[in-house]
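Only a single protein chain was left out; the remaining protein chains are all shown in position.
Per-chain residue numbering starts at 1, and chain names A and B are given in the order in which the chains are listed.
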Amino acid sequence: MNTHLLSLLGGRLLVALFTLFVVSFVVFGATQILPGDVAEVLLGQAATPEAVAGLRAAMHLDDPAILRFFYWLGGLVTGDLGTSYANNMPIAQLIGGRLKSSLQLAAATALFSVPIALALGITSAMLRGTLYDRAITTATITVISVPEFMVATAGVLIFAVWLKWLPSLSITRNVDSFGELIRIYAMPVFTLSFVISAQMIRMTRAAVIEALNTPYVEMARLKGASRTRIVLRHALPNALGPIVNAVALSLSYLLGGVIIVETIFNYPGIAKLMVDAVSTRDLPLIQSCAMIFCFVYLLLITTADIIAILSNPKLR
Amino acid sequence: MSHLVEIRNLKVEATTDAGRRVDIIKGVDFDIAEGEIVALIGESGSGKTTIALTLLGHTRTGCRIAGGSIRVAGRDMAQLSEKGRTRVRGSEVAYVPQSAAAAFNPAQRIMDQVIEITRIHGLMPRAAAEAKAVELFRALSLPSPETIGTRYPHQVSGGQLQRLSAAMALIGDPKLVIFDEPTTALDVTTQIEVLRAFKSVMRQSRMAGVYVSHDLAVVAQIADRIVVLKGGEVQEIGTTREILSAPKHPYTRALLAAFSPPGRVTAQPAAENDTARPVLELEAVSAGYGKPGADGTPPILAVDKVSFRLERGRNLGIIGESGCGKSTLARTIAGIIPPASGHIYLDGKPVAPRARDRSPDELRRLQIVFQSADTALNPAKSIADILGRPLAFYHGLRGAARDARIDRLLDLVHLPRTLKHRLPAELSGGQKQRVNLARALAADPDLILCDEITSALDTVVAAAIIDLLKDLQQELGLSYVFISHDLHTVQAICDEVAVMYRGEKVEQLPARDVGSAAGHPYSRLLMASVPKLDPTWLDRLERDPELVAAFAKR
Partner (left out) sequence: MAIDVSPTFKPRLPGYRFNLTGWASLAVVITWAAVAVLAPYLTPHGVGDIVDLDYFGPMSAEFPLGTDYLGRDMLSRILLGARYTVGISLAATLIACTAGVTLGMAAAVSGGWFDAALSRFLDALNSIPSKLFGLVVVAGVGSSIPVLILTLAIIYTPGSYRFARALAVNVNTMDFVTVARIRGEKLGYLIGSEILPNIIGPVFADVGIRFVFIVLLLSGLSFLGLGVQPPEADWGALVRENIGGLPFGAPAVMAPSFAIASLTIAVNLLIDNLPQKIRDRSA
């Protein structure tokens, strides 16, 4: 550890914090563009002007927007996510269990797809130009080009409707056995894996091919090194940064995919909660969910950056 | 007895972007005896590296061995399976790359890479291999041979990496070592150390070698025989002495002639009096990179208080090794990098530090020509557009008047007028550099800054450009500031030469006196380090060890 490295890492964290600040500003701003009195909405048509005024004061609605932004941000930082408009429950309570379900889904998907995607990406780079490589490239480009809901509906059509192997809906209650668990998670995990693996395979392949085109790989070849040795000893250690980045970026696509997948499979996760909140225009809930998503995304990207920095021997 | 290497009717073909197949090696034959060092010499595109790589059964992407045989120790590399070639590489034929900095894996320690050949081919136990590596480090006179292996490639200098790459090649006791332009990327003072190290280990081990280079003087020091190549064909083969003293082929003669261009006939200053305003004057100019500190000096000072005067019609050369600040100086004069302190006067009048604050007329009078015409010409524009823009910009020329002027400019730089409808990519390197010059001339300048403009060119082409510069000067009354690392080129065109070392101008003196006994010690060292065509030059060269210790970067 040297000071240069530390300042580099510190810089990355600062950038992440700054980004989070801008993101929270945008999220808050977007949900505050429309005029319309939240207090009236909440209390209904029959409310007395006094009641509305009272609520407005309590919610700081009469303060300038920028001040309300900082109230809200302060609440976020101290863990106070506010109260849902729709059912007056503390948002933290609404989100708690849902977040856990979503993280379980994401973890299962990551565990399933990352090893497979890396293996396919690396091997197709090694066998560049062969039929195997072309098949994988074509398959990934196809998957990337279709909407997630198409993968999901096609999956349901094939496995639940025609083959009747799996249920088309997920309900994470009454899980009695491991077999049941697999049956419930299979469709969402499979759909999500399909979508994020395609990205990961493409990026991994590109990273390894780039490393294979370097002069030091040619040098290793001229030393008589075998293909396996070239890839394992020379290409992969140098492609580590880009590969970790590819994994992190792909996992961040999980966030987008999870919105569709939770909706289509009726999976009780945080994304489903958010989509429902949009239809009821429950703004505080939307804001909190959005911030959680962005936080997870930044966490992934920053972690990947830090790993890339640490894996670079020039900086060690 | 048969030779170690026998190449017969070797043909290599390349597939172009358009899918056409072109022969880049058109039937080459030569032999190498045991323990003999043969040099392959030629300009870029002559196929010298391609031929050398076929000795390892290797071709670069898009190329393939199309015919002939390459017998190395009785085995035909062209016929061997990929697995068979793998067994030969490293153990029997080894490779020393052009750029060791790129050929070392940045993520692995040096020792692991140096002994990798012994691991791949199972030649000896790890401990023995490491001991042998240290021995080689010592033989190659690397500093701290015991510990240098524990470092990462980015922690050692370029000259050291180049010697380490030789250790990497020699560790498996190959029968044949291929040196692919191993000193081209190095400064002259460093080149000597590396060259000496190579020569002494090759002499001791009695291995055969192939030495690929474009530099006849370097080759003369190390090779027993020379193969002169051009356009994928052998022009001439002979012993080093034969080639140097009695070249038969016209191309070989052109190469030799280009090596020692005639010196400049010093122009008499128009009026020999001090009242003549110098076209360019620098007063204690400093410049550098990074955010300037409290006192206005940047943290990395590349140019340190440089002053000079240049009179109209005369030329000043600026020489020094890489990193001495000569290119930064050119960029500072041009206003690309503003000076941190000091003043620049153009025609006696001070000019603004930044180009964007200078008047169009000041910008017009001072033009800069960059080293690489590949990056200096916009690849998306035709030659006519490239030359037409400054004409429109500075002189407001339009239509037929502009076209006529473009034709004149092409005539001036000896290019056919038909070239103006082409794109830069369709021109040869020398042609591009002429267009580059023509664009500067389009402004009608008083002074042209030439930043290493011949360095990327082949010897013969570079000599032609120098001749052109001289003609243009006579015709147009220009002045040049000529920046180069190559003393011969500078002496060919300049009246005076300034020598730079670590950002400072160590001295300025008439071109013919550079390196003379009276000069600054660094100039002497620099001059003494330039290889000469004499094959005994390296062996007889005695350098003052104190000077070397004081100035040579290793």
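Operating definition for what follows: contacts are C-beta pairs under 8 Å (C-beta built on N, C-alpha and C of every residue); 3 or more make two chains touch, one makes a residue touch a chain.
Everything numeric here is computed off the predicted structure, so don't read it as measured data.
Asker: Check the whole complex and report which displayed chains the hidden chain contacts.
Answerer: Its contacts among the visible chains are A, B.
Asker: Considering the complete complex, identify which of B:4, B:176, B:306 or B:334 is in touch with the unshown chain.
Answerer: Missing-chain contact among the listed residues: B:334.
Asker: Which listed residue (A:128, A:229 or A:281) would be found touching the missing chain in the intact complex?
Answerer: Touches the omitted chain: A:281.
Asker: Looking at the whole complex, which of B:223, B:461 or B:526 touches the chain that is not displayed?
Answerer: B:461
Asker: Looking at B:363, B:383 or B:511, which residue reaches the missing chain?
Answerer: Residue touching the chain left out of view: B:363.
Asker: Residues of chain A in contact with the chain that isn't shown?
Answerer: Looking at chain A, the ones touching the missing chain are residues 15, 18-19, 21-23, 26-27, 30-34, 141-142, 144-150, 153-154, 156-157, 161-162, 168, 252, 255-256, 259-260, 263-264, 274-275, 277-279, 281, 283, 286-287, 290, 293-294, 297-298, 301.
Asker: Mind listing the chain B residues that contact the chain we can't see here?
Answerer: Missing-chain contacts on chain B: residues 17-19, 254, 334-336, 355-356, 358, 360, 363, 368, 370, 372, 375-381, 389-390, 393-394, 414-416, 419, 422-423, 425-431, 439, 443, 460-461, 464, 468.
By definition in this document, only the chains that are shown with their structure count from here on.
Asker: Which part of chain A faces chain B closely enough to touch in the complex?
Answerer: 214-216, 218-226, 229, 233-234, 237-238, 311, 313-314
Asker: Could you please specify the touching residues of chain B with respect to chain A in the complex?
Answerer: Within the complex, chain B contacts chain A at residues 53, 56, 58, 86-91, 94-95, 97, 99, 102-108, 116-117, 120-121, 152, 154, 168.
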